[in-house]
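Missing here: one protein chain of the complex. Every other protein chain is in place.
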Amino acid sequence: MELSDWELVQKCQSGDMSAFQELVSRHHQKVYMVILGLLRNREDALEVSQETFLRAYRKIGGFKGGSSFYTWIYRIGVNLAIDAQRRQKRNPLEFRDSMDSVLESQDEVARDPFAELHDRELRENLLKAINDLTAEHKAVIVLRTIEGLSYKDIGAILGCSEGTVMSRLHYARKKLHDKLRSFL
Amino acid sequence: MKLLKKLPRRALLFSCLALVVAGILGAAEKQPQSVQVSIGTILAGNQSDDFDVKLKGMESQLKVLKYRSYRLLKNESQNVPWRGAKVFEIPGDRSLTVTPQEFQDNRISMKVRLTQKQKPVLDTTVKIPNKGNFILGGPPHEGGVLVLSISAAAQ
Partner (left out) sequence: MNECERIENSIGPWLDHELNAAESEVVGAHVTACSRCSDARQRLEKIDRALSSVLVDEAPKIEFASFWRELKQQIEQKRPWRKRLLEQAGDWASAPRAAWAVPALIAVLIAVLSYQSYFPIWRSRNNFATVESIDSYGRNVALLREDGSKTTVIWLYQNQEGDDEAAEETPPAGPAF
């Protein structure tokens, strides 16, 4: 019979590494997707995801089960991602790390620019519009879209009320709509 | 007796404060008068495997670009005053205008504009370490591509 997250946490608190492995196995993809939604850079998102679980492992002794495990892990991950975003904003231009990826992009650039223009432009403009949101607004959009979390859970993760979550979502969706009006 | 015991600690704190002042005064950067900007114009290509010996000093940087041959076309240096612009002629009816902006934390901020036939192709503002450089590449020339090594040193 599959153990619940809380049961696995308790085993982990007793020193059972395989219990922590199971927790990571259950949640790593979703945590990564949320962090990727916030950072929009795969390497950074992977690094922050690793750091999230590392911190969770170090603090798991203090987890009392007051919230669900996933709420707790998302709180760690979102806070780390918001910190990383702030560091990103100081140098917002994304650098490649090898000439190979620079050269690969030349092939994409050289293809017919009118192929799938609308979808690609929508995607690019949506990504840009998401990136232009503040960290707090981006976080509610990402948590709601990727995880379908309730306003209560989102509030618990971000440390704010349900009303604040509702108004941030409303504002963020309105901002996105205003920027993508011509594509929708 | 209590006062005597406190003295070493107070003396230590006061001397630390004095060190701070000395450190700040000593570490304060003297503002340089101008910037020596050097532009190395290099032709990179895949038609041969020749590597110009004059580029030996920047071989590790050029190898990043994955071309097979590199030839130094010209090397030009000019002394540029802060916020003053100097133009460097680049092959292919191109020019590079460099305007140093400010010097802070031993780094030089400068605006760089690449033009072709008087039309701007690229505007960028970069901050490089004093006596450091960056590479600007891509424009085609004579069957290869131009690679510009742009370096700056505060004078």
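For clarity, chains are labelled A and B in written order, and residue numbers in each chain start from 1.
Just so it is clear, contacts are C-beta pairs under 8 Å (C-beta built on N, C-alpha and C of every residue); 3 or more make two chains touch, one makes a residue touch a chain.
The model shown is predicted, which means the values in this text are computed figures rather than measured ones.
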| item | value |
| --- | --- |
| Missing-partner contacts on chain B, residue numbers | 9, 12-13, 16-17, 19-20, 23-24, 26-27, 45-47, 60-61, 63-65, 67, 92-93, 105-107, 109, 114, 116-117, 119-130, 132-145 |
| Chain not shown, touching residues in chain A | 17, 21, 24-25, 28-29, 32-33, 36-37, 42, 46, 49-50, 53-54, 57-58, 91, 93-99, 102-103, 105-106, 109-113, 122-123, 126-127, 130, 141-142, 144-146, 150-151, 162, 166, 169-170, 173, 176-177, 180, 184 |
